[in-house]
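Down below is the structure, laid out as structure tokens.
Every protein chain but one is kept in place in this view of the complex.
Lettered A, B and C in written order, each chain numbered from 1.
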Amino acid sequence: MKKTTIQLPNGMIIGGSSLTLIAGPCAVESEDQILKTAQFLKNQGIRILRAGAYKPRSSPHTFQGLGEEGLKILSKARKETGLMIITEAMDPRDVPLVEEYADIIQVGSRNVQNFPLLKELGQAHKPVLLKRGFATTIKEWLLSAEYITHGGNPNVILCERGIRTFETATRNSLDLNAIPVLREKSPLPVLVDPSHGTGVARYVPPMSLAALAAGADGLMVEVHPNPAQALSDGEQSLDFTQFEALMALIKPLAQHLGRAL
Amino acid sequence: MKKTTIQLPNGMIIGGSSLTLIAGPCAVESEDQILKTAQFLKNQGIRILRAGAYKPRSSPHTFQGLGEEGLKILSKARKETGLMIITEAMDPRDVPLVEEYADIIQVGSRNVQNFPLLKELGQAHKPVLLKRGFATTIKEWLLSAEYITHGGNPNVILCERGIRTFETATRNSLDLNAIPVLREKSPLPVLVDPSHGTGVARYVPPMSLAALAAGADGLMVEVHPNPAQALSDGEQSLDFTQFEALMALIKPLAQHLGRAL
Amino acid sequence: MKKTTIQLPNGMIIGGSSLTLIAGPCAVESEDQILKTAQFLKNQGIRILRAGAYKPRSSPHTFQGLGEEGLKILSKARKETGLMIITEAMDPRDVPLVEEYADIIQVGSRNVQNFPLLKELGQAHKPVLLKRGFATTIKEWLLSAEYITHGGNPNVILCERGIRTFETATRNSLDLNAIPVLREKSPLPVLVDPSHGTGVARYVPPMSLAALAAGADGLMVEVHPNPAQALSDGEQSLDFTQFEALMALIKPLAQHLGRAL
Partner (left out) sequence: MKKTTIQLPNGMIIGGSSLTLIAGPCAVESEDQILKTAQFLKNQGIRILRAGAYKPRSSPHTFQGLGEEGLKILSKARKETGLMIITEAMDPRDVPLVEEYADIIQVGSRNVQNFPLLKELGQAHKPVLLKRGFATTIKEWLLSAEYITHGGNPNVILCERGIRTFETATRNSLDLNAIPVLREKSPLPVLVDPSHGTGVARYVPPMSLAALAAGADGLMVEVHPNPAQALSDGEQSLDFTQFEALMALIKPLAQHLGRAL
């Protein structure tokens, strides 16, 4: 099966021989937080910044994201650093706006079977990163991807982020088995999100290495200048020092695997 | 905790001392199918008809529902029989239209954390039946209900419909434990859907009785004139004869429980 | 399929038209505790006392049961009250001893696939109550029962006690779907344990009624003179007042269902 490769405006190719590393905070909280993080990541060699402007939160009483203001902050970060931007769309009505600002549009775990959203993204002109639902089978996940590809947008990136099981030592159970299963059943690039997949910052490095060794095309990792103050997902976010340490592990493994960064 | 009661235009009260029985096919397939089913259900004493015009389907290649045409067929069934109509909205953009036709708006299992949809329904003027996600905890489910009630619409009905587990003998594992848990934590009416909760028509009667004995405020059951020909969910739909047999079991149990039908 | 019926020395029949109610504490803690409970249960019309002398405990540092001393206490309770005794065997080497004292030998959830134990019980001359494993499918559970029946002991009683899922509001998710599934696939009597199935004493009554309405042949319920002081499972044990209240709910339902107690 010929693998799907996806080219970004900065020339990067996702799904090819290079690994794709995406990093950034869970949510856009302020211009300062984003610009500081973007500059740090650029210096680390990262070329794609993640951060949510629209946040799917279990409770209506918690921070819901900055909305369009958040998108503008991300746009400013791209202008200042040259980083590509990935950010989430939750509402089909927001897709045109998100598409205007983002280089890759993310679909979060809870929206993996939000079919009106998927149909809208089938008509978008930006690549879509489709996270696995925390309780969707791989088969259902691939059918959700088909809503986008058959809708006219072939540029879908799959991202395993852990499934819900009985285990409580971790927030989710990262299902790395999904990597070889997807390789066999789909041409789409496969990334892994060890931050949601474990829910614990100190478990992110070993699971990042595991994902790459299993053959993932890259990683999406949560990084925050001050995880203890993060408005969401602080427990699973790396601080800058931890992220540098992670990069020091990833680089030699990537070289061993023969994959450029 | 004072229970929430919800009054429908035909005078029915959901969440009061009477039981609420909702029945009908998974999807609106044709006018003939709906009118025939509605007439049958009316004769059985049922006062609310269920059927989907917008269908969330795992695959983009299967029947996706008749859309507004389906809503019009449901409207005709109401006019001819006096049955109240419950039907699903999947897309926040469809809420005004669905609200125009429906007496109760349903949120399906896959959309339990579709927050833009929930926010839109918080501003609707019709009651909302919120199905449990197949992998949401009761706590998350109640937070999703809060998106609607705190948004301004107090009329939310909860519907347990089975959770995803390792067991494969049934389509889902009907979690009747949810009934006493919800009674303790929420004032909202609680219905049970034994059709999705088992996935097997012949298991629907015993689980219907179990749900009522556990204290549910009512049931939502799939009925189809010809389940073998149904475009979706045929395996779990009762035919008319089976539904009559179910009613013959429910009536004496309701009387035993001191709850009118 | 002709249902298996099992006759006890006191003339009771399990799996026939009468319901079987089993009650008692999780563990034998003292002679006083057991005799007091047995006397209370007898006055409530209960005819089978449950209590463990050998306790499977997750941690080696917690109470492990009184062993043979516990069996002797149970024997004394039978002598004083005429109640039949059900108690657990964990070790194949203990089967002859447990068999000597018990009227029914229980296999706990963690031992459902302890095949040497099941083989030993296939040669025992007492009925065996086989609890479902908290993560065994119904199919696997029935194969475990076959280890006993094909080994030469046809008198197996199945007991659903909840399965492990992602839900945390209850200790386990009571899978009442198992009742109709088992009815279809097996002739063996089916009991339900709502105490382990919920893990919360106040959820036991509604789930007891649900189990009977779904067609269970009876219940096994944890009762303790002072649940707050119980050495194990206190949170899910009913005290005497709560058990009386439960009986006041069960009796009219049993009558409604046409099943004697």
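As a convention for this text, a contact is a pair of C-beta atoms (placed from the backbone, for glycine too) under 8 Å apart; a residue touches a chain by one contact, two chains touch by 3 or more.
Just so it is clear, the model here is predicted, and its values are computed rather than measured.
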Check your understanding: Where the complex has a chain not shown, which of A:M12, A:L35, A:L97 or A:V181 is the residue touching it?
Key -> A:V181
Point to revise | Touching the absent chain when the full complex is considered, from A:I6, A:I73, A:I163 or A:L246 | key: A:I163
Review point. Among A:G16, A:G67 or A:G215, which one is in touch with the chain left out?
Key: A:G215
**Study point:** Listed residues C:K3, C:K76, C:R164 or C:R202, member touching the removed chain
**Key:** C:R164
Exercise for review: Extract the touching residues of chain A with respect to the undisplayed chain.
Suggested key: 135, 137-139, 163, 165-170, 173-181, 184, 197-198, 202-203, 206-207, 209-215, 252-253, 256
Point to revise | Touching residues on chain C - with respect to the absent chain | key: 56-61, 90-94, 110-111, 113-116, 133-135, 140, 143-144, 146-147, 150-151, 164
**Study point:** Residue numbers in chain B that touch the chain omitted from display
**Key:** 135, 164-166, 168
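In the analysis below, only the chains that are shown with their structure count from here on.
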Review point. Per the centroid of Cα atoms for each chain, what is the distance between chain A and chain B, given in Å?
Key: 35
Review point. CA centre of chain A versus CA centre of chain C: separation in Å?
Key: 49
Practice item. Could you tell me which residues belong to chain B and also touch two or more other chains? Key: 135
